[in-house]
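Note that this complex is displayed minus one protein chain, with the remaining chains in position.
We just call them A and B in the order they show up, numbering each chain from 1.
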Amino acid sequence: MLAYLSLAAILFSIGMFGVITRRNVIGIMMSLELMFNAVNINFVAFNKFIVTDSLLGQIFSAFIIVVAAAEAVVGLAIVLLLYRNWQGINSDQVNVMKW
Amino acid sequence: MTSPQVGIVFWIIAFVMLISAFMVVSLKNIFHSALFLILCLFSVAGIYVLLQAEFLAAAQVLIYVGAVAVLMLFAIMLTNNLASKKIRQANRNVLVGFFVSVIFCFITLVLLVKTYVSVWGKLKPQAVLPAQNVLVFGKYLMTKFMLPFEVVSVLLLAALIGAIVLARKERS
Partner (left out) sequence: MNFQLPEIHISLMLPELFLFIWALLIITFDVVTKRKNEHTVGYLALLGLLIDGAILSVTGYGSGFGNMFFNDPMALFFKVIFLGSAFMAIASSFGLMHQKIVNHRGEFYALILFSTVGMMFLSSSDELLSLYIGLELTTIPLFVLAAFFKDDRLSVEAGMKYFVIGAFSSALMLYGISFLYGLSGTTDLVQMKINLAITHLTFKDIGVILSLAVLLILGGIGFKLALPPFHQWTPDVYEGAPTPVAAFLSVGSKAAGLVAFAKIFINGLYAFYGAEMAPNDWGRLVGVGAILAMIIGNVVAIRQTNIKRMLGYSSIAQVGYIMIGMVSMNEFGLTSVGFYMFTYMFANMGAFAVVAFFEDKSGSCQISSYRGLSKTSPFLATSLTMFLLSLAGIPPLAGFVAKYAVFAAAINMATSGVAYHWIFWLVGIGLLTSVFALFYYVNPVKQMFFSKEDSPYKISLSAPAFTVVLIGLIGIVLFGLYPDPILQFASQISASFGFLPH
């Protein structure tokens, strides 16, 4: 079980690295998907080894999958808008206002 | 891990997953990273199978690989005319990001081991998951988790409307 949790932790950190370092917005979104997947592994692993009296963890991950898909759709629509307005989708290019 | 075979399969999948995940965040060509994302998502589905979450594995392949990743590929091809060129994909934060994520990873791993020793390792689960998982899963979805199930459909509708509004070209 520790192996699964550690795997999830490493995957989560890789996703985090991607979100922080990517310039391309689509790259950021892909890294976000990695993070959501790491969370799902965590839930399913807990469900398998610790909380076996229900399928709550699996159901939670199913909902996360659905919500992440919805989020990806909206995100990609925003990416299209960015592209139309800037002819490019790199996040430091899109920075008129200072952070 | 119940048997050595499962153990071997786990390590293979884990290896593939982490390598491809690292490729996703580090490759220069964004198109290639999207392909590695698909590989990574597939291996997550493999992990689900090992963890007795067959329905989730199927949903993972259908939704993530079939829809989300393909959507990403489409978006890359629609927006990025630089797909084949080598351009800088990382911003100035590489070092910061590297340290933040390595430190986060390290802390999380240490805490996981600590908590495993003190809490999770001592817990003995009362039952094992039923073999007919999908059946139970569906029953849960239709009884106890009916409300979130309905609300998520509202959420999908809202996301759909929003995406259409944003992506539509205006005739003006």
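Heads up, the rule we're going with is that contacts are C-beta pairs under 8 Å (C-beta built on N, C-alpha and C of every residue); 3 or more make two chains touch, one makes a residue touch a chain.
A quick note: this is a predicted structure, and the numbers were derived from the prediction, not measured.
Engineer: What are the shown chains in contact with the chain that isn't displayed?
Structural biologist: Contacts of the omitted chain with visible chains: A, B.
Engineer: Just the residue numbers, please: which parts of chain A touch the chain that's not shown?
Structural biologist: 12, 15, 19, 25, 28-29, 32, 35-36, 38-39, 42-43, 46, 50-51, 53-54, 56-57, 59-60, 63-64, 67, 70-71, 74-75, 77-79, 81-82, 84-86, 91, 94-97, 99
Engineer: For review purposes, identify every residue of chain B that touches the missing chain, sorted by number.
Structural biologist: 107-108, 111-112, 114-115, 118-120, 122, 130, 136, 139-140, 143-148, 151-152, 154-155, 157-159, 161-163, 165-166, 170
FYI, only the chains that are shown with their structure count from here on.
Engineer: With touch defined as at the start, can you tell me which chain A residues reach chain B in the complex?
Structural biologist: Chain A reaches chain B through residues 1-7, 9-18, 20-24, 26-27, 29-31, 33-34, 37, 40-41, 44-45, 47-56, 58-59, 61-63, 65-74, 76-83, 89, 91-92.
Engineer: Show which residues of chain B lie in contact with chain A when the two form their complex.
Structural biologist: 1, 10, 14, 17-18, 21-22, 24-25, 30, 33-34, 37, 40-41, 44, 47-48, 51-53, 55-56, 59-60, 63-64, 67-68, 71-72, 75-76, 78-80, 88-94, 96-98, 100-102, 104-105, 108-109, 112-113, 116, 120, 123, 125-129, 133, 136-137, 140-141, 145, 148, 152, 155-156, 159-160, 162-164, 166-167
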